[in-house]
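Yeah, one chain of the complex is gone here, protein chain that is, but the others are all in their spots.
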Amino acid sequence: MLDIIRDNWLLLLVGQYPTGPLGGLVLTLILSVMGLLLSFPISIGIALCRTSPIRFLYVSSTVLVYIVRGVPLVMFVFWGYFLVPILVGHSVTAFTTLICTLIVYESAYLSEVVRAGIQALPKGQVEASRALGMGYWKTNLWVVMPQALYNMVPSIISQFVSIIKETSIGYVISVQELTFSANQVNNNLLTRPFPVFLILAITYFIVCFVLTQCAQHLERTITRKRSPKMTQLRSIANDSVLEGQ
Amino acid sequence: MIQFSKVNKWYGEYQALTDVTAEVKKGEVVVICGPSGSGKSTLIRTVNRLEEIKSGVICVNGQDIHAPGLRINDFRSGIGFVFQSFNLFPHLSVSENVCLAPVRVSGRSKREAREHAAALLDRVGLAHKANAYPQQLSGGQQQRVAIARALAMNPPVMLFDEPTSALDPEMVGEVLNVMKSLARDGMTMVCVTHEMGFAREVSDRVWFMDRGVILEENAPEAFFTAPQHARSKAFLSDLRAH
Partner (left out) sequence: MLGRLDFSAIFAGPFAHLLVSGAIKTFELTATSWTLAVGLGVVLAVLRASGFPIATKAVAAFVAYHQNVPMLVQILLWYFGVPTLLPDAAQTWINAHDGELIFASIAVGLCMSAYFSEDLRSGLRSVHHGQQEAARSLGLSFFGTMRYVTLPQAIRNALPTFINHTVLLFKNTSLAMTIGAAEMTYVVREIENETFRTFEAYAVATLFYLAVSLGLMGLGALVEKRIQNQAR
């Protein structure tokens, strides 16, 4: 198994770069970071709609989230592959399709995390802020969001881990991320699928496990700083996170 | 300063406030007392519209607070509110808690707000805690910060919703002292409280509420020594029994 790593580590790390497009583990991480950063603002918007007193916003955002929760990621990827070129007007790379799909998918799941964070805040915080004369937007900007997001950092990291795992779906539409690259190695070697895929699994494991440990460490730190109620309500957020994959 | 005129409120089938009509004059200190469930907290929360009303009029400084279409945020900063559970913002320091509304609502500069906050914190005896965080303070200290925070917007009237009920007994005094000094400085105050000593010492009038109605209204001495209504008598004797 070590000889496979020794011979193919470059392909697994960066794909065909520099003779081809960037791929491998680096592409996986780029996809994941982009997915998180781009879906984050959208997820905050959806979470605000989900907690909004305006009925139209509440219903439409709830429908969106339930659709995403009810349909497999693979189906979304195929929809993206079909719809994105139509919406944009010209053909797009598989990378673009994957990013668009991930953003839509992740915004919905991440919004559940943010929503749990918002609802975990004691009602008194909003009341105190409103009693001082701060309106809806000011209250959210200066009182609700800073606290909700800080409390939800461990859950957001867990969701990031889910995104990393979800990027493996790029294999299906030939995005050259880590899983696809490992498959290429397997196709080259042909007779040693088990070690190749085991290396693939271990690579994901190391990356995701380290991040999960960071999240758990942060969770302990934050719990020490805030009230115990947060732990109970953050576990609700974690439930929606683990749905991601 | 505050006028209640035939105020009614329902929670579903349950009538929380029934035809409440009363007035708080400028500079007056009014204490609202009564058994739990009497509607005292509900009444005080309708003043800055944390609770809605079904019918009736509530005027604060001449403005009908429950007028439909009213931009309530503009008027809330003119009404100081102190909560039973303090509700300080844990992610901000003490000074930042006090400065938040002046900076973000009134648009004052941060330097100006900080100086004003320092003066207010000094007034409540917590100047040395300006950079501490709420979690590092005792309950009594947190409530005093909450009072400073409400004062930061220079409201003409201050509302207190059971400000000492969540405090350990030894910290009640420090908060009451701040409230007494405010009263002596001429602040218009409405306090829902069980602290009868405070009521006797600084209030101008006591309202006794039971089941959503103001049953009795009197000067404190008169109320405590010679309650008129049967239920006020029962309430006061229950209090004295402890």
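Should a chain be cited, it is by its letter among A and B, assigned in written order, with residues numbered from 1 in that chain.
Note that a residue touches a chain if its C-beta (ideal position, glycine included) is under 8 Å from a C-beta of that chain, and two chains touch if they have at least 3 such contacts.
As the structure is a prediction and not an experimental result, all values here were calculated from the model.
Under the touch definition stated at the start, the shown chains contacted by the missing one in the entire complex are A. Residue-wise, the contact with the chain that is not shown comes from A:Asn186, picked out of A:Thr97, A:Ser111 or A:Asn186. Summary of contacts with the chain left out: across A:Ser60, A:Thr96 or A:Thr212, the touching residue is A:Thr212. From the options A:Leu10, A:Val59 or A:Met75, the residue with contact to the unseen chain in the full assembly is A:Met75. One chain is missing from the display, and on subunit A it is touched by residues 66-67, 69-75, 78-79, 82, 161, 165-166, 168-169, 171-172, 179, 183, 186, 192-198, 200-201, 204-205, 208-209, 212, 235, 239-240, 242-243, 245.
What we mean here is this: only the chains that are shown with their structure count from here on.
Against subunit B, the residues of subunit A that register as touching in their complex are 122, 124-125, 127-135, 138, 142-143, 146-147, 150, 225-226.
Remark: subunit B residues 48, 50, 73-79, 81, 83, 85, 87-91, 100-101, 104-105, 135, 146, 149-150, 153 touch subunit A in the complex.
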